[in-house]
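What follows is a structure written as structure tokens; I'll ask about it next.
What you see is the complex with one protein chain gone and the rest in place.
Entry: subunit A
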């Protein structure tokens, strides 16, 4: 019995040593919207692919399929010796906070989530100033609108998504003070990221209320919004990734959130990852709006100038965009 225990113990130690001796590979965990949502998670995937191509490195990735898997997958990757373990979506912040202390040698990255850096020295929280990017696409929307109404379709009703909506409304009202902004959320549970049917019904309802530019911040559901906008011959605005190519001529622009850069950076730093909290805004090029061949004809020069101007003013601090999550209120929009 004792002998057996010793043997097993020695074997276990040898295994652990073998695991830690090699350079740890990074791992990437996607949120419920799925790897190919053409938006938020797909941006993370592209960042990782770019890193792999440039460095020849290898990484492991997984799509979770239910809430219960979050902690399981995190623990499994941590035990297998992956580091850093990068997660997308705010819902990972709680499971990471729960388990980070058990794996002090593993670094965790939560994109969109916030984990208190004081109690968790091995966690990096990457946050974006979504309100700044949304402000700019809100200006474009208002300038493009001929009906005087623009709208917003959010995924799950959480402060993060309200942050998008609030920035968008502020931008729209800055460009045209008398514009009407309609905002709706698809749902209150994670299935809202994957319900294109509800998304397109909401879009139809908003178009009936006069909206002719619709900003979707709804993960994979947003595809339903853009599709309906194209079907009904109005404009949609994509989110997170550049979605202009989905319906050329009907996607006004996309509010970019450079999740790809954040993932690539974290993978490049690897085990030497600097932990803490990182906030990416317009000044850091963490957010922005997409311009390419697909929407070149939709954006006039006057619109370009006014947005570029606003962008410079936000970076210099002359325009302050209110952050919904700071005090859970929005000056430009009632929820």
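Here is the rule we go by: a contact is a pair of C-beta atoms (placed from the backbone, for glycine too) under 8 Å apart; a residue touches a chain by one contact, two chains touch by 3 or more; residues count from 1.
Following the convention adopted for this analysis, contacts and distances are computed from a predicted model.
J.: Name the chain not shown, per its UniProt record: "RNA polymerase sigma factor", "HEAT repeat domain-containing protein", "ABC transporter permease" or "ATP synthase subunit a"?
T.: "ABC transporter permease"
J.: Give the residue, chosen from A:227, A:254 or A:295, that touches the chain omitted from the document.
T.: A:227
J.: Of A:52, A:158, A:205 or A:283, which sits in contact with the chain we cannot see?
T.: Only one of A:52, A:158, A:205 or A:283 touches the chain omitted from view, namely A:205.
J.: Based on the whole complex, identify which of A:35, A:60, A:176 or A:322 touches the chain you can't see.
T.: Considering the complete complex, A:35 is the one touching the chain left out.
J.: With the full complex in mind, choose from A:49, A:63 or A:80 the residue touching the hidden chain.
T.: In the complete complex, the chain left out is touched by residue A:63.
J.: Kindly note down the residues of subunit A that lie in touch with the hidden chain.
T.: Against the left-out chain, subunit A lists 34-37, 63, 184-185, 187-188, 191, 194-198, 200-202, 204-205, 208, 220, 223-224, 227, 246.
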